[in-house]
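Got a structure for you, questions after.
Omission of a single protein chain aside, the complex is shown with its protein chains in their original locations.
Then we have chain A:
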Amino acid sequence: MCLFCVPMPYIRCVVWIMSVWMWKSPEVLLYCRCSEGREPVFISDMASFKPTKVQFLPKLGEKVTEDTLYWKNYKSPVQIKEFGAVTKIDFSPLAPHNYAVTASTRIHVYGLHSQEPIRSFTRFRDTAYGGSFRGDGKLLVAGSEEGLIRLFDISGRVALRQFTGHSKAVHVTSFLSDGFRVVSGSDDLTFRVWDVPSAVELSSITEHTDYIRALAPSKLNPDLFVTGSYDHTVKVFDMRSGSSVMTMQHGHPVECVLLYPSEALLVSTGGRYVKIWDLLKGGQELVSLKNHHKTVTCACLSSVGNKLLTGSLDRHVKVYNSSYKVVHNFDCDASILSMAVAPDDEVVAVGMTNGVLSVRHRKHKKDKETLTSRRRRGPSYRVFVKGKNFVPRQDDFLVSKPVKQYLRKYDKQLKSFEVSKALDTALQTWTRTSKPEVTVAVIIELNRRGTLKNALAGRNEESLTKILNFLLKHIFDPRFSRPLLTVGDIVLDLYRQVLHQSPVVERQLQRLMEVLGREAELQQELLQVLGILDTLFASLTPRKEVAALAALPVDQGPQLQAA
């Protein structure tokens, strides 16, 4: 009888009787003492069946870190088709965080969640390049293939200003941080600074010897900006002196430069390399990363924790942690030309050569909750209400009833020594596919009990195919291969005589043989590689002389008084 089924007045009586009874039986008293404030402890767990232990072996491969979890937490990308290769994406620094996408002859401005452009600037006669926002998000500047630089009001359509002067294509344009000047870099090896109100060229400097394709203005000082060029150099310019104040040799044509918010560190990408420079140490190279296998075209920083992201022609976006190890990797369909991360990492937008803009939105907890709450459906309140609202009084004696041991179905069958049935249960479709470790655990348990042969014997074609399919799928998993090989051996032993009767089983065995042969070859090759590596390492390690000290003759020390 459940204690909670008894009407209230009787409970106190029952509890009193219980307590008297307990005083007489020390074993129960001990039990109650244990149950105070902790989970119930069984005094004699002798008579309980110990369920099969399912081993959770760690999966081999990359470790799951917090960074990985953070960067995995994006929805599947939204694909937006543009007219040509997307060369530049820039997020507005102001609140709705719209972003300007430069592709072909137009610049589209998208809202964070819209898939249709809010606004588009189409007044380009040739390809537009490098559309970027001003610090207040109200103006937009863009260069173009014909050498013109256009300035747009974000709400207007027609260009407010046109700066003419460059003789070749202008690939990069940007506002300086005071907002009144625009700097542009061009293929005519010059970069010029323009005054916005008067549309006058303030200065023109020619220091690079190749196309200028990268530009990053300082946000802290309106007179500083960094340029990168195909002449393999990265230069820091100060408008007050009118010339470069620092030059770094990247070693490859520079595709992108990026300043950290503190502006002590500078990132330059070019070739397969990403290099980090320490500006405070006079442009010393801090790290050189080589994680892509094609040219790295773009880099940007996440706003949470300043993680570096780089995109490359090899179609990967890599995310680095603060010690510049790759912690996550996004795959894309085509070579990546441009990339940008919205403030708070809400959106990661990637532009590719095939004109596709892929936008990933961050998952939020709210979305998840609605999903799970719909799925979970517990027992209804009305049925399980008994005793739920009972509030114990202060001097009540808690009598905890022994917790019933619930066993899984295969454990119940193992408990009653029904080995074949237990194996059948473990081989049920759901268990077999989603929890293979449970199936393997039951197989190991049967093997330990010495009854695996009995469990496998006497099966028909259908259940034998089930087993063989399981073998085919998991025999190479290093976590499971050992017990599964035993199963394979036993199956062959048992059914050798009757195998040819079933073409299905025969085909499966054929496949198993093939796969096993392939695996054996692979293992052999791996061992060969290991041998090669061993010799390499052995020749690399410096030889150390171990002082052979103990090579003295036998010391006939004083003997124990034994004999």
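We adopt the following convention: a contact is a pair of C-beta atoms (placed from the backbone, for glycine too) under 8 Å apart; a residue touches a chain by one contact, two chains touch by 3 or more; residues count from 1.
The rule we apply is simple: contacts and distances are computed from a predicted model.
Asker: Missing chain, UniProt name, options "WD repeat domain 75", "Dihydrolipoyl dehydrogenase", "Presenilin" or "ESCRT-II complex subunit VPS25": which is it?
Answerer: Missing chain, UniProt protein name: "WD repeat domain 75".
Asker: Looking beyond the chains shown, say which of A:His364, A:Arg482 or A:Arg507 touches the absent one.
Answerer: Touches the omitted chain: A:Arg482.
Asker: Which residue from A:Ser48, A:Gln79 or A:Gln528 sits in contact with the chain not drawn here?
Answerer: A:Ser48
Asker: Looking at the full complex, which residue from A:His97, A:Arg449, A:Lys466 or A:Arg511 touches the chain that isn't shown here?
Answerer: Checking each option in A:His97, A:Arg449, A:Lys466 or A:Arg511, the one touching the absent chain turns out to be A:Arg449.
Asker: Which chain A residues would touch the chain omitted from the figure, given the whole complex?
Answerer: With respect to the unshown chain, the touching residues of chain A are 20, 26-27, 38, 41, 44, 46-53, 55, 57, 63, 65-66, 414-415, 445, 448-450, 482, 486, 546-552, 554-562.
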